[in-house]
Each structure stands twice: as C-alpha cells, then as structure tokens.
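Working notes for the structure below.
All protein chains but one are shown in place.
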Amino acid sequence: MTWSRKILRVNLTTGVIAPEPLKMDWAQKYLGQRGLASRYLCEEVDPQVDALSPENKLIMANGPLTGTMAATGGRYAVVTKSPLTGAIACSNSGGFIGAELRNAGWDMVIFEGRSDKPVYLHIEDDKAELLDAADLWGTSVWATDEAIRQRHQDPRLRIAAVGRSAEQGCLYSAIVNDLHRAAGRSGVGTVMASKNLKAVAVRGSLGVSGLKDPQRFMKEVAIQKQVLAENAVTGQGLPTYGTQVLMNVINEMGAMPTRNASQVQFESAHSISGEAMHEPRESDGKPNLTRNAGCFGCTIACGRISTVDQTHFSIKNKPEYWGNTGGLEYEAAWSMGSDTAIDDLDAVTYANAICNEDGIDPISFGATLAAAMEMFEAGDLTLEDTGGIELRFGSAEALVKTVELTARGVGFGKELGLGSRRLCEKYGRPELSMTVKSQEFPAYDPRGIQGMGLTYATSNRGACHLRSYTVSSEVLGVPEKTDPLVTDGKPELVMAFQDATAAVDSSGLCVFTTFAWTLDNIAPQIDAACEGDWSVERLVETGERIWNMERRFNLAAGLTAVDDTLPKRLLTEPAQTGPAKGMVARLGDMLPQYYEIRGWSEDGVPTDETCSRLGLS
Amino acid sequence: MHHVIIGAGAAAVSAAETLRQHSKTDKITMISAEGANPYSRMAIPYLLTNKIDEAGTHLRQRPNYYDSLNIEVIKDVAVSLDCANQSVMLENGGALSYDRCLLATGSVPLKPKIEGINNSRVHNCWTLEDARSVAQYAQADMPVVLMGAGFIGSIILEALALRGVELTVVEHQDRMVPRMMGEKAGGLLKGWCEYKGVRILTSTDIVRVEQRSETRLNIHLSTGDVLDAGLLIAAAGVKPNTAFLQGDQIVVDHGVLVDEFMLTSYENVFAAGDVAQALDFSSGKREVQAIQPTAVEHGHIAAMNMLRASSVRHRGSLVMNVLDTLGLLSCSIGIWQGVEGGDMVERFDPDRYRYLCLQFDGEKLVGATVVGHRDHQGALRGLIEGRYLLGAFKEVLMKDPNKIMEAYLAVAQTDATLVR
Partner (left out) sequence: MQKSLNIDPDKCTGCRQCEMACSFEKEGVFNPSRSRIQVFEFHHEGRFVPYTCTQCSEAWCMKACPVDAIRTDGGLGAKLVNDDLCVGCKVCTIACPFGTINYVPDTGKVAKCDLCDGAPKCVEACPTDAITFIDAAATGMDRMRKWAATNNPASAQNA
C-alpha cells in the first residue's frame, strides 16, 4: 500500500462531506499528488469552465510518500483550473500540513461547489466538518491561523488559508500553510476564496503505516538521506544559503531578468543575495538570516528564517513584524529585488513576509510590479493611476506600499492583482508583460539559459521554472553539464526533466532532492513503500502520462500551440551584457523538435498513438 | 535502630525503601492492617474492570521484594500507640517497640449519616475487601447508585460504567469533583458522563435508604424521587485514619499535625501520607491532601528525618489530581481557583469537551485546570513548583494558554533549550 486509500469529498454548496475510496487503478497509473489529483480533475471538471465558478473544483492531494520518513516526504499539491492562466494548475507546497493530512488518514481532499457563506474545513483524523468563518473573512492568513488555533485549542493543528488578496480576487493568490509555506503559483488561492473557503485546519494522529516492505524502506531512506547529506548542493549550498545560493551565480551568468527583463544582469545583486543575508547589519549587528529550517521530514532544510531590521522604514512602527518570519527564497528575492531593481534587502524581506501574510505569489507580484514600473517610467501609467505612488525601478518605498495594497486588494493593489498580462493590456502595452500563458516567468532569463526558454514556453501551468528545471544541468551540471547558451539537445533535456519532475511531484517528495538524486535514488523508496513494482522506467512513463494528460486538459480548455511561446522581448531583444551578450531566446530552434519527440503533432497535439501508448483514452 | 511503620500504603512503602536505601542495618517493620501485601488504592478501579488481578494492585510487584530488602511486613492492626514507652500495641496481642515510628495509616471513608445506611447492599469502595464486595454485586445491567462525585467517586464511576451497570450518581454539590475543578470544568465532566449514558444528579442528597426487596433498595432523594438500586456505593469522602491515637500525646487537627520534618508533636513519631496534615506548597499552611504523589513525598522525607533528625526539609507538597472519566482526561494542579488579584486565562470549548485554565500570581503560574487535553501536563507542575518568573512568556500564555510546553521550556529548561 502506502496510499491511505481515502479521499474526503467536500461539497461546499450542500455542505455534505463524505469519504470515498481512492481509485487504486488510477493510483497505479498516476502515483499520487500532482498526477493523481490531475486525473481526478480531468475526470470531474470541464476544461472550459470559468475557473472561479462553482463548477471548478479544488483538490488538495498528498503523494504516497507524504508523511513517511523519506527525506522531504512532506509535500502536498493543490490542483485546480487556474484563473490566471485558464490552464490546469498544480501548486506544490511543503511545510507540515500535507503530512498532517496524511496522518489524519487522507490522500486527498476534493472541494466542489461554492459555500453561500465563508467557512473553513476542520479535519481531526476521520472527523471533518465545515465551520463558520464569517469572523475570519477579511483577515489575513496569519490572523486566520491564530484565530483558528485559539478556537480549537490544539497547538499541533496545521492550517492552510487564503488571505485578503484572494478574497479581493487577486489572480495570483496563494494558499499559505504553516504561516510561511505556500502553494504559490497560478492563483490556486483565488479559486479557494471563490468557493468561500477560508481555511483548512488539520490534525492527524493516526499516522502512516502499511508500507509494502517497511524494513527495506527504512534502509533505503537512510541510504538516500546520506546521498543528500554528501552532495554539495543539498548538503551544503541549500542549507547554508537556501535557494538564494543562486543569486550571484545566475547574475554572473547574465541570466538574471532585471528591470522587467529589459536587462539580464542586476548591478546590485549581491546586496540581496544569500551571502548578504549572512552579513551582520549595522543597526543591531545581527544578520538578516536567523537560521535555516526544514519542512516536514526534510534533511536538506533550505527554508529561511529571517528578521527585518527593526529600524527599517517598513516596520519601524510595527512591532508585530519584529520577530522572525519566513526569509527570502531566490525567486522572491529576484522578483521583488532584481526585476524591480530594488537592492534593499530589508524591504524585499518585508515584502516577502507580506506575501506570506496575505497569500500572494511573490513571483507574479514582483514581475507584475516590474511591468508596472516600466509602464510608469514610460508614461503609460500615471500618478493618478497608481494612487500617487511613484512607481520607479529601484524604489523600495514603492515596493513596500504596493505589496501592502496588493495583499489587501485595495487601491492600485487591485490593479496589480490582475497580473502582468491583464495589467499591460489594460494600459495598452501588452508587449511589456513577461508572461507565458498569462503567468509571469521567474528568475532565469532564457537568453542566458536557453533550456529555460523551452521550459517556460511548454510548461503546462504557464511560465514556470519547476516544471523542468534545466538550470540543474545548464548551470550546476546535474546530472550532467550542458551548455546554457546552446539549444542542441535541449528538447530532449526539457522532456526528460518534465517527465521526471512530474513523477517526483506525484510522489510526496520535494523536487529539490533532484540536485542530488535521480530517479535511481527515488524509485527504490517508492517501490519499498508502495504496492506495484516501481522502477525508474515506470516512473518516467508515469511522468510522461501525467504531462500528456495535463496538456490535453489545456488543449480542451482552448489553449493551442500559439500559446507555447515567450514574450517578444526575449525573442527579439538581445542580452546587452554578460556571457549571453547578443543572444536572444532561440525558442524556434527547439519547439518543433520538442513536439516531435513528445509524439505530438505540429500543432502541439498529442497523437492518438502517443495517447494510446500512455493509456490515455 | 528499629523503625516501625504503621501502615502499608504508598507513604509507608516509600518510607521503608528510603530507610533501606540509606541504612543497610536498621531494622524496618511495616504493619499492614488489611492482611494483604502492600497495595495501592489507586489501582482498585482497574481491578474492578478486570484490567488487573489483585496482585496487579500491589505497590511493588517483584517477587520477595520486601524480604530481599530485609523489610518485615507484619499483617496486624495497630490498636494504640504508647509514645512514652516508644511502643505500638497490636490487635493480635503483643507490642512492638520502636526507636522511630511512622504513622502512615492513610484515611478511611466518611460514613454519611443517612437513615437505613447500614445495609448489606451499601458499600464503600475503598479497600480490596470493598472491591471484592462491589465486584460481587455490581453486575451488568444492575441498577447501581453511587453517592458522591468527588475525585474518588469519579474514579469508581468509570469502573462501574465499564462494568456495564445501570449507573446513577448522586452528588451533594452543584457539580462533579467540586474540590478539584470549577463550574465550567466540572460541568464538562458531567455533560460528558451523561453523553456516555451515566445519569448524574448534582445538588441532590440521599435522604433515606430503604430495603425494597431481598435484592433491591429504594434510595430516597432530597428531590422526592426514589431510585431503585441493587447496590449503593458510598464515596462521600475520606478522613485521616487517626482513631487509634488515644489521648493527647499526638496533636491531631484534621489529620496528624507534622512539622517541616514530618515530625509529629511527640518525639520520634513521624507521620506521612493521607493521615498527615503537612505543609501545602501553595498555601504554606498545613493541610490534609490525601493524594498519591504527596504520600510518596511525605514517606521519603519522613524517612530521611527518621534516619537523621532535621536533615531534609519539606518544602510543601503540591496538590494535583488527574482523572480519566470514561475517556475524558482532566487534571487540576495547585491553586486552580486562582488567587486574589492574580491574572487568569481560560479557554472553554464545551462542544469538544475542552477546557484550559491557568492561574497566575504576578509573573508566576500557581494553578491550572485542564480538561480534554492529554500531553505534557507534568510541565504544569514543573512551572508551578519551580516558581519560575515567566517574564515575556506570561503574555504568551495569556494570549495562548496552550503554549504551556513552550513556556516551560523557555523559562525552566533554559540550559537545555537555550531559548532565552
């Protein structure tokens, strides 16, 4: 086994909550979490539905290793149709709530319909009930967390919630769990709020048992933990610097989108880097970083716990922000730092905290702000539009003001909550939106890392680095080094990463393990835990099946090959500095071959042959 | 030196072991009045539910335990004490002379003054002998009335309910365990018991017991109602067992008054456990506590001072009780009622049968009541007994009293946890 074999179905319209058995034949084909939840979504939701209508569903799902002792086995995913992209969304989060849900005995929770008043779901092992959240509506994630905790008097409760941004319709709202962890991308929080579901609070005391071969599993887990410990990235780089280990590296490569991707290097990258987070500051002699922290079961512990300088203008008069909070990850430091040209570490750390407090995706927010700044400097946006905020690149004050407004969904924050594609169209500059399928791309410029161009263009959830993180190969040399500036071999690399990642995302493990692990390290752990023979080949095939299933959902939703592209700026404006100077993203060199090796038509449609090979009807 | 310990309960065994631990040669004699090996009254409810047999109630269960420690256990009853001659008179004749004597005679049930109470179907549930009788009568589906829902009554309540009797509890006070908890917590227990199918009549007295038939009683209540019962169990409280102390050599108030060295008013005579009226940690006054952990503490301290006069000072025992009422866990510790001018924080969740109340005196925690929670309750004792200044963690607790363990670790285990 090791699936719990139980799904909780919550109909928010009728208030009926019912358990049902997990479809085990699907589990054998889609593993869990991303794959399995997507299978349920494809079965139950018409791809054409309005993402914010009651007809959309929201699925929270664990993998079979979630809640086990496998290193990083604490991941859960949120799967739904995205209001930002119109595509299938799968946002993955660590922290502790996934494992807690598993400990309560559930593989998955499916929310359907819409409640007529604000509610939250409280799960205590096999008991689940919808409770009134009227008093929580209009409050932040953090306030909601505290209020629910008080109500249930259980310090071990794990809570995921949406903030005010989601209630106000910000299209990239996250579902934040354990205060500082988030299913961040594609507006899954917006869907949750549209259902009048404010939070999910879980307490699980049943535990995870019934592994196929517990002794072998424990042995494998110990071996693979050792592999993580001995690897330079997972054993040293990530614990010490977090994902921020990348800030200086990527900048030096000339692959750091800066000032809304008009440049590829940020002159002040160091001041917002992982290294800078370790440097003592003048005011109190303490560094920004207090310590690293692990999600459930994680032996890497890339998580950051930080403080903002108490004398910094953002929190000087706000003692509630003086304590420790979730620190900067690379993507957030990039989006609210480099992309907006802000070199103020405290301002960016504070903005990141606000993203957590009210549940917004810092990548989309920062990239949207960067686009707005470019429009402001070009005169397309005026002070009247911004409510008096001088939206200039490099302005920490503008960042602090706009993140607060966006978090609460008020004033110009409401506009920023549209996301960059809609905002740029509204103000007549659609070409300034750095998005693919309406989702903002993250911290790697495809002009300097060519594989990421194909990654962004073909990602099933809109621009995203985590669908095929070729940075591993092109920058870090994992599992083997490829040249970031060439396109040869990248379609194969992207496809292999996409399929492997889809499998990892369906297992309950964290994709960051793959800096040290390949599927050769992962398959034995899944196989020892789960019934069925889980070989590397089977995991690759499972990943490919998931990828094609997601693709078919998107095609049915109305997306086409035309959407598999990049912003014009990346395709036509060459990098001006750094190793990639003079280069554009050469997507056209890769995309046709990608379709071909995928077994898709020239229009990017999986052929019947491909579908039948993968068992997709 | 000859140490004579009158009694064979927790205080007596604790004392005997301590004596032996520190003296290989002194003679130690325990007088067990009930003809049984030293046993624990705490274990009787589990005997009633067949979780254990009688041997399972024994305070020490290793074979030949007392022999191996060279502790003599005499099965006899002490009928009087001759302090002047340092001698204990035994029921079966003879006397034991002592160099040091420890009174550890425990307590005896209060006998309520109720018409018709002397009936073969009215029992206490205090001794092993009582338990045997109760087990005989309290069969499944038998209507049983339990008089008293104090701490002891509540422990028996669970055992009776688990035996499947048709149980009604009659309590004089307005709530269950009135001396252990306040209205909200006591109310939760009552609600829980009723939810579990036990009838609880509070603010009600039994006024008369009448033989209804050969096997049944009529229990007349102050409300005018009459209950049918095959068995009436009286758990109306206990009092220190001081009956054998004649004359005024040993000063007795509620119990035998002892000083901070557990010494009574007469030289070489000490007292410990339920019978002793000793220092209370919270009030600083001498009180009868009648609880297991206190008996163990008393026994130990008394023994240390029997070995060497005035060597170990009693700093006062903390009152604490823990109860499992048909699966609902509760405990109260210290001054759960609170002190005048002290802060209090409580969380009351009747839907989930949860209650938590912390009482502060200035920056210190002085008492607590907990219902429906189970982990880390010992830390409450740690915080109260350590008299720690909570500092910033008082505000943390006032805001979220569930953070007991965090507060405890921060203020009491600074060395180990480095939180401060």
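First chain written, first letter: the chains are A and B, and each begins at residue 1.
Basically, contacts are C-beta pairs under 8 Å (C-beta built on N, C-alpha and C of every residue); 3 or more make two chains touch, one makes a residue touch a chain.
This is a predicted model, so every value here is computed, not measured.
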{"item": "Selected from B:165, B:217 or B:320 as touching the chain missing from the view", "value": "B:320"}
{"item": "Options B:60, B:75, B:196 or B:347, residue touching the unrepresented chain", "value": "B:60"}
{"item": "Residue ranges of subunit B at the interface with the undisplayed chain", "value": "10, 14, 18, 21-22, 40, 42-43, 46, 51-52, 56-62, 292-293, 296-297, 300-301, 304, 311-315, 317, 320-322, 324, 327, 329, 331, 333, 374-382, 385-386, 404-406, 408-410, 413, 415-419"}
{"item": "Residue ranges of subunit A at the interface with the undisplayed chain", "value": "67-69, 71, 96, 99, 103, 156, 179, 204-209, 214, 218, 222, 225, 229, 239, 290-299, 301, 303, 305-307, 323-324"}
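Operating definition for what follows: only the chains that are shown with their structure count from here on.
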{"item": "Distance from subunit B to subunit A - Cα centre to Cα centre, in angstrom", "value": "57"}
{"item": "Interface residues, subunit A side, partner subunit B - complex", "value": "149-155"}
{"item": "Partner subunit A, residues of subunit B touching it in the complex", "value": "347, 349, 352, 354, 356, 373, 400, 402-403, 405"}
